[in-house]
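Only a single protein chain was left out; the remaining protein chains are all shown in position.
The first chain written gets the first letter, and so on, giving A and B; residue counts start at 1 in each chain.
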Amino acid sequence: MSVSGAVLRRTRYNDMTARHKEWVLGYAMLVPAFFFIVGLIAYPAAWAMYLSFTDKVIGQPEKFVGFQNYVWLTQWPNFGGMIWNTLLLAVVGVALKAFVGMTMALALNEQFVGRTVIRALLFLPWTVPAFVAGLIWRWMYDDQNGLFNWALMGMGLIGEPISWLGTTTWAMPAVMSVVIWKGFPFFAIAYLAGMQAIPSEQYEAAEVDGASAWQRFLYITLPGLRHVMLITCMLSLIWTANTFDLVFIMTRGGPSNATEVFTMLIYEQGIRNGRIGEASTAAMMAMPVFAGLIIILTRYLQDKDEERA
Amino acid sequence: MTTKTMGTTTTRRLMARRTLLKTVGIGLGAISLAPLLSACGMIPGMGGNKLTVWTDATFAPPSDDYQTEEIQKWAKSKNIEVEVTREAGDAVQQKLQAATESKLLPDISQVNDGRYTLFFASGIFSDVSDLYAEFGKAWGGYYKPAELLATKNGKQHMLPYSLDSNLLLYRKDILDAGGIKESPKTWDELFDVAKKLQTPPGVYGVGFQFNKAGTDAEDTFRLMMLSYGGKFVNEDGKMANIKTPEMTAFLTRLKSSWEMGVYPPGVTGWDNAGNNTALQDEKVIFIQNPASPLVWFRTNKPEMLPKIGVAAVPGGPKGQFNTAYIRDGWAIMNTGNQQRMDLSKDLMRHLYSKDVYRKWMELAFPAPAVTGMEDLEIWKDPKRQGFLQAVKTGILSGYPGPPTPAYSELNTRVPLISAAARMAVEGWSVEQALDELAKTVEDVYSKYK
Partner (left out) sequence: MQGTLEAPAHSRSLLGSSRGRTKRIVVYATIIFYLFVVLLPLYWMVRSSIAENDQMYGTTIEFFPKKFTLAQFDAAINKWKFGLFLSNSVAVGLVTTILTTVMATLAAYSLVRLRFPGRAALARSVLFVYLIPGGLLFIPLFMIMQRLGLLNSQLALVVSYQTFAIPFCTWMLIGYFKGIPPEMEEAAQIDGASRLQSMFLVLLPMAAPGLVAAAVFTFTLAWNEFLFALVFITSESFRTLPVGLAGLIRGDIYLWGPMMAGSVLAAVPVMVLYTLANRMLVQGLAAGAVKG
């Protein structure tokens, strides 16, 4: 065998396995993460799915009941309202959080005195446990004793105290304000970190070309943050729709269902009544929605990539 | 890349191997951290030779501390270790759920009547009828409500420790100033007095929660409903006819009280602490609650205590009712380990012993489950006496039927508060509210045929 022939064969061999090597490496790097995820979630997920078709009560053997729970759920008194509230809280909440987060990140990206301290301070709301935040805000919104009414009346803006958490008009905005207060630092810090990865040459070049601040934002910052924005919004949508602690501690779904979100149902049926068959059903019904959301958003991310490649 | 020479490929393979080794090395290093972590208590070592007691955090911390102290004292005297965990709110219930499903039970758990009804069917509570009889003999018997709640099919699977009630707590000083000598005996009187004496927006008349978070009010409205002759169940515990003239009369009275304007507007957003806070902050005249504000006043505003009165809940045209429920109760879990269960029984004997039980009762503020404590000094205080009298004649959850899981579930749906909120917040008519109420009851009871 000639030397060149051997070299040629080995080169083709290396070629083929190069691609396969990439496969192997790719899968291997995923193993640790998936080991945990699959190991910890597969069984609970299957169990929850199974339970939604039974009448299981804690401590008692279950009986298969088919779609009975699903029918029961759709006949829940405030089913439509519950879905609307959850959607409202999630969509509007995330939109506002993203907006506030973006403006904050832009401002924090500038140079000014005390920037590091202020950045740390603005991160605080995310570090406070949800129910503590709920308690403090609830006190501030209190109709007889609360800070807001005291201030507003003191300034002469209102004659009578407003029952923020007690009227259907104000309860949802009040809860949403706390959700936003607590959640926006996530967006702000995420965007800030993303902004720092955008090469400054792009901005310099744009400035040289005469682009205005707004144009620079629109054509450099936003596209550069595209992936981070999409992912933070997606994660936050899922989390906000699953909000439980805040709503529970502030209004528990009241007044009169104005802030009832579907996690309240899971809590009431599952934890307070031990009827985890029905509680699972509520989670199962929400699942397609979240799954759809995940699939659509991730597909959007993939497509964009193929375009660039 | 395809035109690499052999040399570079080998180098690349070597470098890749080195990186792989590095990664593996880091991984192994991390794993070897394990013993270090275990030394710090991260990984569990031996365990399970401690007796575990799960109990609630009550609104009287001194009594909780005393109880924990006594349990530890007993443990030391027996030379064993006991672990007492105290949780608030629904926490014990959640832990019990996980424990029940996985069959990993603690040795002793606190049970109130709600938890008892909920978990009874799962069989996690062991039969303690012998202890029940023993303590009954030592203390002269149990009050009726305790006996009724703890006994199922002639046996007891829990030991009642304390009973409690929700009573009318009110500002005696405001009533005195307004010339009213006695607390109102009927609902009509209550609302009239409230309307007359309130001075909004500073001080409102009545603080009942119109929000699902304020489960106190479900009890209040239930008593109101019963006093007007309305009911959810019949004596046999089966669902009754909901749409009766009595129920309409009750809902009408409730709706009209809202329209009288005796409630602070924020009641539609209150939780269970809302009415406490209102009374504590002197913003309301009447609330219905167990004794927790009294404890709070004693610690924080003792000068207010003489101004607070405690009275029975008002009555209606068809009668007057007070509630009684088991606030503290003990269950020895069916762990299957006879030695541990016997030890647990011994701990119970210690907690029910003369000095310990009496001292705890003085600190804790509910009423005892046993009849043999009526000689305690504390009952001379009319406020505490009020609770004692109420529990003797109180009605149980599920009245006029027995306590059932169906009724428990209905209760967690807070149907009466929902109806009240619909009428108050959304302006529903009595008929509409009654319709939804009936549907809710049917919905729940249909599952328990």
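Note that in this section a residue touches a chain if its C-beta (ideal position, glycine included) is under 8 Å from a C-beta of that chain, and two chains touch if they have at least 3 such contacts.
This one's a predicted model, so the numbers in the text were calculated from it and none came from an experiment.
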item: Option touching the unshown chain, where A:W23, A:W84 or A:Y219 are the choices; value: A:W23
item: For subunit A, residues in touch with the removed chain; value: 22-23, 25-27, 29-30, 32-34, 36-37, 40-41, 43-45, 47-48, 100, 103-104, 106-112, 116, 118-133, 135-137, 139-140, 145, 147, 150, 181, 186, 189-190, 192-201, 203-204, 207, 213, 216-217, 220-221, 224-228, 230-232, 234-235, 238-239, 242, 244-245, 263, 266-267, 270-271, 276, 279-280, 283, 286-287, 290-291, 294-295, 298-299, 301-302, 305
item: Footprint left on subunit B by the chain that the document does not show; value: 8, 11-12, 15-16, 19-20, 23, 37, 40-44, 47, 52, 54, 57-59, 61, 83, 85-89, 91, 94-95, 97-98, 101-102, 104, 106, 216, 271-273, 275-276, 280-283, 289, 292, 295-296, 299-301
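Going forward, only the chains that are shown with their structure count from here on.
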item: Residue ranges of subunit B touching subunit A (in the complex, touch as defined); value: 1-2, 4, 6, 9, 90, 93-94, 97, 100-101, 118-119, 121-124, 201, 210-213, 264-271, 277-278, 281, 283, 408-409, 412-413, 418, 421-422, 424-426, 436, 439-440, 443, 447
item: Subunit B partner contacts - residues on subunit A that touch it in the complex; value: 7, 10-11, 14-15, 18, 55, 57-60, 72, 75, 77, 142-145, 160-161, 163-168, 171, 248, 251-258, 268, 271-275
